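A single protein chain has been omitted; all remaining protein chains appear in their positions.
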Amino acid sequence: MKAVYFAWVRERIGLSEEEIAPPREVATVRELIDWLSARGDGYAAAFANPGVIRAAVDKIHAGPNAPIDAAREIAFFPPMTGG
Amino acid sequence: MKAVYFAWVRERIGLSEEEIAPPREVATVRELIDWLSARGDGYAAAFANPGVIRAAVDKIHAGPNAPIDAAREIAFFPPMTGG
Amino acid sequence: MSAPQPAPTVRVQAEDFDAAREEALLLEGRRDVGALVAFTGLCRDEDGALAALELEHYPGMAEAEIARVAAEALARWPLLGLTIVHRFGTIKPGERIVLVLAAARSRRDAFAAAEFLMDYLKTRAPFWKKERRADAAPGEWVAAKTEDDAAAERWR
Partner (left out) sequence: MSAPQPAPTVRVQAEDFDAAREEALLLEGRRDVGALVAFTGLCRDEDGALAALELEHYPGMAEAEIARVAAEALARWPLLGLTIVHRFGTIKPGERIVLVLAAARSRRDAFAAAEFLMDYLKTRAPFWKKERRADAAPGEWVAAKTEDDAAAERWR
């Protein structure tokens, strides 16, 4: 699946997108955040405070318990500041 | 003093404005309405339901008990429907 | 330090207005406005029954009363600009009747002020609408709506 990052999540990770292949037991958005956090310092910094991280699964807002098994694209970003 | 009339008050009275000289004991907007009502059928029709009549003294909204002794121009009209 | 209150623009006129031009005038040279709310009131055709509205007004008082309502809005909300244009005379379906522009730092203030102004104009500005019917039958004076009074009361 594809992971995409925006705003300071993108800056801290140092990538705007990448292909990822989490193991089968990583089943939810929250579990994916934990799995990504272990990939390096940038990821750990980006996800240090998971409570402020927002996610979208296939371009629809998704909560921490949303399943990711059917996802093609998962996005992580800070709270939105548009408008 | 000058009396000015708008909308259906004007149509029923048949005048848009006129000079009036009410006697000294006609001291308030409400008393002026009563005095005008006695001047003819058109006036009586215009003021038949005094509760819906709005008034302005020198171009400022005025209630039925507002004094008229210092007024130069008194206006009578139905509830407003602008905007 | 709070900025001085802006002078509102108030006009009562027979001619149509250009909302884009009024907006440009209000925003000209400004970089502190974050929110601009523009309300335009238009003449509806009432499913084809209406040929036109005849808007009667009280010259002199109309301008003065709108200015009083504008001053009240400026006292209530920290506005950076305020424009009100109200037409009179013959107005056909699809044509504009009234424009309110409220500029502020934040959207909450701009929205509240614009809505307040419309509620108050409806019940306090000396304008009266008479319907000219499409079937040439005698037109009626538009009746004031109780809901408009209720809307204005909300702000007390």
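In this document, chain identifiers A, B and C correspond to the written order of the chains, with residue numbering beginning at 1 in each.
Going forward, a residue touches a chain if its C-beta (ideal position, glycine included) is under 8 Å from a C-beta of that chain, and two chains touch if they have at least 3 such contacts.
Since the structure is predicted, the reported quantities are computational estimates derived from the model, not experimental observations.
Participant: Of the chains that are displayed, which are in contact with the missing one across the whole complex?
Facilitator: Across the whole assembly, the hidden chain touches A, C.
Participant: If I consider the whole complex, including the chain that's not displayed, which of C:Val10, C:Ala73, C:Met118 or C:Ala144 touches that chain?
Facilitator: C:Met118
Participant: Identify the residue among A:Pro22, A:Pro50, A:Pro64 or A:Pro78 that touches the chain left out of the display.
Facilitator: Result: among the candidates, A:Pro78 touches the missing chain.
Participant: List every residue of chain C that touches the chain not included in the displayed model.
Facilitator: For chain C, the residues touching the absent chain are 18-20, 23, 27, 30-45, 47, 93-94, 105, 107-108, 110-111, 114-115, 118, 151.
Participant: Residue by residue, what part of chain A touches the chain that was omitted?
Facilitator: On the chain A side, contact with the omitted chain comes from 4, 6-8, 56, 59-61, 75, 77-83.
Just so we're on the same page, only the chains that are shown with their structure count from here on.
Participant: If you count the C-beta pairs in contact for each pair of chains, which pair comes out on top?
Facilitator: Max contact pairs: B-C.
Participant: Please tell me the distance, in whole Å, between the geometric centres of chain A and chain C computed from their C-alpha atoms.
Facilitator: Chain centroid spacing, chain A to chain C, equals 48 Å.
Participant: Hey, how far is the Cα centre of chain B from the one of chain C, in Å?
Facilitator: Those two chain centres are 26 Å apart.
Participant: Any chance you could list the residues of chain C touching two or more other chains?
Facilitator: None at all.
Participant: Where does chain B touch two or more other chains at once, residue-wise?
Facilitator: Residues of chain B never touch two or more of the other chains.
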